[in-house]
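Left out: one protein chain. Kept in place: all the others.
Let's turn to chain A:
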């Protein structure tokens, strides 16, 4: 049952109880959808290994050629993100998500007719890969937009879906034994189509955001200059007459009424992004000077509203030092996560631990990671300190754990390592999205998330071969763990520059 005390959105003043409850409902819907995306997407990625054998037998081709299919599928999920971010900003989250679900389902269905490896590369690699990217981007940003105050916890709940994927592998094997790989892909396509109704839960946000917490009020001073420029951009979109009226009528209570009725009628998401920026502007009025300044700029700007100042592919994140800080950390933390995951079982085997015990290690680590994600999300939401402080702490502790791993030579010690690593990994994984939202805000989240995911994709592609190379070069798995530990310790370094970066941005904005 739903836990009513954990509301993703704090109640906003001045709203009718009906809409408040509806908002809460939709927020849960979004979390549920994200959860389902995690389950199905990660499930499909993990079961690719089972299809690998079937593909090789059916279509021929060397191991390397067939494994390209899997690599394309899992890497496009990240690499396609900037493109998807553009699409999302243009069309809105809901249509993008539906398109993504359609791509994945269509890819699976098309693959049943596969006759050669290039065919499969497109139908099983390209199409589902782009579909996954669409689904993830839309779901992540929607979660950030809907669940303002409880973002970390909602994100953690959604990510816990990955823990359920262990059920999917035996299920897939059963289907293959019964229906053959073509029948299984057909059924998988159908299951993926289930993401279409759940994507419809991603209702465009048109609601008034809740009062900001004190932590955010502190940030308000430093970041308001930047957001002010964004709201100007927002009003320069192709807007309807009603929106010009909204822009100029800066009276907060009436805007709220107009906004809620406007959002209900909105043919979606095209206007929601503009509305999103608009609501940010009302959020920014923690100091009245900003409100009047914005009002003045709106009334002067409508004549020139024809030109669309938002470029198609927004490269501004790449020039932003905050983005560099975040991506540096993201890249190295992903490397630090993937490498031990790949090599834990192998290391256990070289230490003489049986396969049964090694798989036991993996399952315990998986469960611990899920629990730790939930806990870390809940703790971060209590706002005792800034979220990225937790992130840094988890990364440092994880790095130390990895560096100590070579000392683990018996099963109990290795189990301790696995549990500790899972705790810290779960901790920092759950906080990636909330930290990004904290640093960047929700408006520009699409482009930032897109580019960040792109760089993470590079780490994801490069990680396994790098780990393999390390093993080949040193003939021991110890180096992989030391490398992962080093990466995990390097990654939080960039966060120490965060206050500097904020000051730099403030100075630049004030010039």
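In this text, contacts are C-beta pairs under 8 Å (C-beta built on N, C-alpha and C of every residue); 3 or more make two chains touch, one makes a residue touch a chain; residues count from 1.
One rule holds for everything that comes next: contacts and distances are computed from a predicted model.
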Record-based protein name (UniProt) of the chain missing from this complex, from "EMB protein", "Fibrillarin", "Sedlin" or "AP-4 complex subunit mu isoform X2": "EMB protein"
Omitted-chain contact residue, chosen from A:49, A:170, A:197 or A:352: A:197
Selected from A:64, A:177 or A:472 as touching the chain missing from the view: A:177
Interface residues of chain A (partner: the chain not displayed): 16, 18-19, 22, 57-58, 176-180, 182-184, 186-187, 189-191, 193-194, 196-198, 200-201, 203, 260-261, 264-265
